[in-house]
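Here's a structure for you.
Note that this complex is displayed minus one protein chain, with the remaining chains in position.
Moving on to chain A:
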Amino acid sequence: MGLDFSIVPKYMDVILLGCAWTIGITVAAALLSFFGGIVFAVIALYGPWLLRQPFRLFAWLFMGTPLLLQLFLIYFGLVQIGIDLPAFVAGIIGLGLHFAVYNSELIQTAILAVDKGQMEAARTLGLSRGEALRKVVIPQAVRAVLPPIGNNMIALLKDSALVSVIGVSELTLSAQRVIGKTYRPFEFYLLAAACYYVINLGMEWVQRRIERRISISR
């Protein structure tokens, strides 16, 4: 019995809905990881000791343990202390914080690489250190690391499949469910793979556009 894609159209709506969830979760988590990454980088570099130390523990937790475990902790663990999050929210938070920590590492390095004269020039005009960071240093640092952040976002898209284990009907889980009904794993996993590929292309396109727009302004 070979491949037979004639069954696909019947279940296409399920797969497309899965795609929509995957895209939604990825975009939300990507935004969280981007802005979270900036905030974490500032805390790690300039935060008061009382904030910096817990952050180091937090960063270690997110970099040193499996994302799957983190999702379990956020979804199943937090319920025990009365925080009952919807699965997709738990998924977005888990993915977002996980990649925020990675983005933060990139942004920290980039902040330290911004020429010292930039901070000096801003301070000389009368900006406070916070204003100088916000207006002068961080925008330059973030521009410098957009390509590697983009790579992290591609990884985030792929890892979004993990939120299927806490029951979010994203692309991978949707494919599994259809396979449960049709017993056609090859067709539907291939279809899911093709969907990921297309979403990936879309993300790369957006990324290139952002980078091009910003590279003009340098």
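Going forward, contacts are C-beta pairs under 8 Å (C-beta built on N, C-alpha and C of every residue); 3 or more make two chains touch, one makes a residue touch a chain; residues count from 1.
The criterion applied here is as follows: contacts and distances are computed from a predicted model.
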{"item": "Complex member absent from the view - protein name from UniProt, among \"Heme exporter protein B\", \"PqqA peptide cyclase\", \"ABC-type spermidine/putrescine transport system permease subunit I\" or \"Amino acid ABC transporter ATP-binding protein (PAAT family)\"", "value": "\"Amino acid ABC transporter ATP-binding protein (PAAT family)\""}
{"item": "Identified contact with the non-displayed chain, of A:127, A:190 or A:210", "value": "A:127"}
{"item": "Residue among A:13, A:115 or A:204 that touches the chain left out of view", "value": "A:115"}
{"item": "Which of A:24, A:77 or A:139 contacts the chain that the document leaves out", "value": "A:139"}
{"item": "Chain A residues touching the omitted chain (full complex)", "value": "115, 117-118, 120-129, 131, 135-136, 139-140, 143, 216-218"}
